[in-house]
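One protein chain is absent from this view; the other protein chains keep their places.
Chain lettering (A and B) follows the sequence in which the chains are written, and residue indices restart at 1 in each chain.
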Amino acid sequence: MNMKERILHFVHSFGWPRIIIGLFLLLLFIAAPIVGVKVSTSLSDTLIRFGMNSVMVLAMVPMIHSGCGLNFGLPVGIIAGLLGGTLSLQLNFTGGLSFFMAIVLATPFAVLFGWAYGVLLNKVKGGEMMIATYVGFSIVSFMCMMWLLLPYSNPTMVWGYTGSGLRTTISTEGYYYHVLNDFLQIKIGSHLVIPTGMILFFALLAFLMWAFLHTKTGTAMTAVGSNPVFARASGINVDRTRILSVIMSTWLGAVGILVYQQSFGFIQLYMGPFYMAMPAVSAILIGGASVNKASITNVIVGTFLFQGIVTMTPSVMNSAIHTDMSEVIRIIVSNGMILYALTRKSEATR
Amino acid sequence: MDKVHISRKIWIRLAVIVAILLVAVLMFLIGKQHTILLDNKTLEFGGETYKAFSIVEVQVDKEDQLELAARDRDKAVVTGQRHSITVLYMDANYEEIEKTWKFSVPLGEDMLLLSVPALVGGAEPAIWLTHYEPPVAAAAPVSEEVVVTEDAALLGDF
Partner (left out) sequence: MSPLKETNWQKVLHFLENNTVPVLFLVICAIGIPLSGYSASYLAQEVVVRISRNAFLIIALLIPIMAGMGLNFGMTLGAMAGQIGLILISDWGIVGIPGMVLAMIISTPISMLLGWGCGKLLNMAKGREMVTSYIIAFFMNGVYQLVVLYIMGTKFLPIRSSSLVLPRGYGIRNTVNLIGIRKSLDNLLAVKVFGISLPLATFAVIALLCIFVVWFRRTKLGQDMLAVGQDMEVARDAGIRVEHTRIVSIVISTVLAGYGMVIYLSNIGTLNTYNSHSQIGMFSVAALLVGGASVSKANIGNVFLGVTLFHLMFIVSPMAGKNLIGQAQLGEYFRVFVSYGVITMSLVLYEVRKRREKSRVGRELAAGQTAEEA
């Protein structure tokens, strides 16, 4: 293979949208010092956002592996996480314990919701993605009513004047605010901060996921995704495996939102989780995943690229042309990426 | 045969497009809104003086009749370019006179100033119908409007 062929092969296998996005991010990092944006600040912002979002992106992996497609129903997991987080606050756990308890309390919800969601998705094989989207929307809007009605009473969480109904945003200050961010945090100079704890936490989950995919159940899951007929023939219970993958995705979504909140500082209720699936879906696609193939590398690369763009565009654009077009760029990039993945010929028929 | 058929198809399509464009132009012409400011103020132009009426009644097309005292100004909002104006006034002999003029408005003008005394006084149209630029209020700089692009996700009405 000569050089040209090699490059062409690389472009073909990697996909031109990813190359454009990669080059765009590179351009942003080159342009940053020229327009007076500190690269170290940008880099640590990117790292923090990477840590915040990576677990939710990881949540895409099991469902893609089992052939359930992109998990547009991530809000199902997020709701489980919100229930865990709010319950942990309600029971007045503080500090690191509150984070741990939030995960523990979210788990039964995640398992229950994930199981129901998985059973539903088994009934609609082939149309999972559209239905997943609407299952997500439905549960978010259903929980909007619940947040108003559930008997929470911790004064930091409920509306002051009525004493009932949860607030739209609840501060995690004094509870699990920055418990992962500040764990083993490394500061280089005055601007570069590495949130070691958060990245380690992600690394742990990513390692567990990697290990799982190499167990017998894990390979069975991949088999179900790549060839369900063959999988059934070799004695794998397809429906059970798919449900397991959905439960795993849902649980990771729950943990993902808790990680996000501990760094962000707020629990966002009501319509907050509505569109949260989109960034996670497009991140894993940017990382090189497709509708039916995803790896841990895709998660890491994709989250870094996506969050890099999200962090860098506003600051660089603002300094360079005094207009913040980042929102528009984010919409076009993320949805363009999803569109690209959905319309790839080779994946049109599964 | 086939070739003829295709070219006829293209001709029909072209004709339809042209027709639609013509309709668009027509809509532009008849739907264009103009604001006509009716002014009853003494106007001096080219040595001539058109004295304001102490009281005068003005009606543009079929709009409401407007009563203007001296130095009054009111407005009529009209669509299209060709209009008529009816003025009811008293002449020097205290006789009531009602008179109607036809006039047309240039397409590009959003707002025009029509001087009633000059109109009645028989001046050239260029004198009694002039372009009007609304004064730009020298107010404090407007605070920037925050653009909300966030999707309200069905919370609105429909």
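As a working rule, a contact is a pair of C-beta atoms (placed from the backbone, for glycine too) under 8 Å apart; a residue touches a chain by one contact, two chains touch by 3 or more.
Predicted, not measured: the structure shown is a model, and the values here were computed from it.
Considering the full assembly, A:Lys123 is the residue among A:His12, A:Lys123 or A:Lys216 that touches the omitted chain.
Although one chain is not shown, part of subunit A still touches it, namely residues 72, 120, 123-127, 129-131, 133-135, 137-138, 141-142, 144-145, 148-149, 165, 278, 323, 325, 327-329, 331-332, 335-336, 338-339, 342-345, 348-349. Those residues of subunit B that touch the chain absent from the view are 20, 23-24, 26-28, 30-34, 79, 110, 141-145, 147-149, 151-158.
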